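In this view, the complex is presented without one of its protein chains, the others remaining in place.
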Amino acid sequence: MSKTILRVEDLSVRFRTEEGVFNAVDNISFTLEEQKTLAIVGESGSGKSVTSLAIMQLLAENGHISSGEIYVDDENILNMSSSQVQHNILGKKISMIFQEPMTALNPILKIGDQITESIIEHQGTGKKEAYEIALDTLKQVGIPSPEQRIKQFPHELSGGMRQRVMIAMALVTRPKIMIADEPTTALDVTIEAQILNLIEQLKSTFKTSILFVTHDLNVVADIADDVIVMYCGQIIERGPVVDIFENPQHPYTKGLLATMPTLEDHKGELPTIQGGVPSITQRPGGCYFHPRCPHRMKKCETQSPGVYTVGQQQVKCFLFEGNKEERNDGK
Amino acid sequence: MFKKNSFYDFAYRRFTRNRLAVIGFAVTLFFVIMALFAPLIAPHEPSEFFFVEGQNVYDKYAAPSSEHLLGTDSLGRDVFSRLVYGARVTMMVALLAVSISTVIGTVIGLLSGYFGKIIDNIFMRLVDIVISFPVLFLLISISTIMDPSIWIVIFAIGFVSWTSTARLVRAEVLRVKELDYIAAARACGTSNLKIIVKHILPNILAPIMVQVTIGTAQAILMEASLSFLGVGVQQPTPSWGNMLMDAQKLLVLRDMPWIWIPPGVVNLLLVLAIYFVGDGLRDAFDSRQ
Partner (left out) sequence: MANDQILSVEHLCKHFVLKKSLNKEKQVYVKAVDDVSFTVSKGETLGIVGESGCGKSTLGRSLLRLWEPTSGDIYFNGENIMSYDSRQLRELRKDMQYIFQDPYSSMNPKMTIRDIIVEPLDNFHKEMSSKEKEDKVAHLLDIVGLSPDVMNRYPHEFSGGQRQRIVIARGIALNPQLLVCDESVSALDVSVQAQIINLLQKLKKQFNLTYLFISHDLRVVKFISDRIMVLYLGQIMEIAPSDTLFSDPKHPYTRSLIGSISKGNPRNRQERVILEGEIPNPMNLPKGCPFSTRCPVATDKCREQKPLLRPVGENQYASCFYA
């Protein structure tokens, strides 16, 4: 088995709002192995983005990590001082690319300045050397005529180009982990295909591990090794990508996969999951999915199910109560 | 579950959590009550002249005493009573002037923003003209030609201060106009007038309310300056502005602080309080927009 590079244990994230305090992420654990791609998939309010922001320590002001540990290379970054995390972890061992590169790039700085800044900061190189590295990285992410692009401002680039710049910025420090939060959601299909290809290709060049956060199961099918399915802040199913797609166990995962229209020929009615995702303020008791679940039982309304092993998968559902129970959410 | 539109519920909760805004509101309320109940609060009539006991001489410039809490002014009138009644005049002038400017500004801003093109051009040039008009000169000329009256002051302030409201409303309309629900209303056959009244106006009410509070504060200041210069509210009607006129005399300014400090201080307090309310409203409305 390959080496674990990121280990999250019992992570909970709380948000204070006008209406009270809520758990956006509820006691989740997972690991990311070296040179693997782990996809976190979920709908709105599933806590998938909050998870990635928590790891990057980028939570909004009203949110905080209420419990849990985050190990990067076997070091718990939650025990480090914020300056230590800033200098040794973020941008160096982990970097992140965002959904909307326009807002993640500083609009008044040239592309080149933004990239070299992080190189100088993390690698202590001189300006000239940093410039060379920046140019080289831009070339690697497939930006045509990088000598010109490096002198441009973010708004002068198209969405796809900006996302490439973001990826270049994430890569200059040669991080071990790259967190990609919906990196292709804002892009057109043809550009999405380009960017996904690029991410795959860079992953093998730089031997990076990728935590890929998305709502799009089709993207997951194309790039993930392992999949975590989240619903209302909890992990409800996890497993290798092939098992999840061919043999989903949790009623929610099954429903999600069934509701996607495919290119195969079928008209008529799409299978659906009834109801909608409850908002964070209106989560039901027991299993959060029970009001929408076709298999709900009496106890689903009051008790939160444990996590049971089914083949290669772990499923948080009472349907599998007979199976071996995991001690907690973790592997 | 929710009966009221929770936008205003939310704003109310945010406003009440803003300490400065609540203090501002309390101070404003205090002055409003003072204005409303002036006859009950003031010990004397505001224009009543007092005489030195036993003589046929005005009791001018009397220092504060139990009889005259804040002393008397240059004509022997009770400063405290004038201050209380002055709140009435000052606030009436400000509120009526703001009503005028808000109505004009909102209508012009709505039309300008919604219809755009030539209408917008005409109204915006009008705004430029009004802004560049020398208000003081206008007022001094009017007050020399016509009999000075409180109504002239009200209309003058109202007619010169609608421009910022018009610009604000226009900008808000331009923002809201592009939203899908306006297109949706048009797509289901709603008329222009109905779109303006039912869809646009309710959605720009919050910034207009902020503008009204700030406009009130500005109108109070404007009234004070005009009256101080003698072209505003005329004697014997008391206003906080014309009470300051006495301070134009060096003697008063140097030796009789009871005559000019109180109207100056209440003016400052009220304007500051209203500004705090305005800021509080702005923050309260901001969160969910």
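Letters A and B name the chains as they come in the text, with residue numbers starting at 1 for each one.
By our rule, contacts are C-beta pairs under 8 Å (C-beta built on N, C-alpha and C of every residue); 3 or more make two chains touch, one makes a residue touch a chain.
Here the structure is a predicted model, which is why all the values come from computation and not from measurement.
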item: Listed residues A:E33, A:E100, A:D222 or A:E325, member touching the removed chain; value: A:D222
item: Given A:G47, A:G91, A:G112 or A:G160, the one touching the chain that is not displayed; value: A:G160
item: Hidden partner interface residues of subunit A, rising order; value: 43-44, 158-161, 188-194, 196-197, 215, 217-222, 224, 241-242, 244-246, 255-256, 259-263, 265, 267-274, 276-277, 279, 292
item: Subunit B residues touching the omitted chain (full complex); value: 1-3, 5-7, 179-181, 183-191, 194, 198-199, 202-203
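Here is the rule we use: only the chains that are shown with their structure count from here on.
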item: Subunit A and subunit B, separation of their C-alpha mean positions in angstrom; value: 54
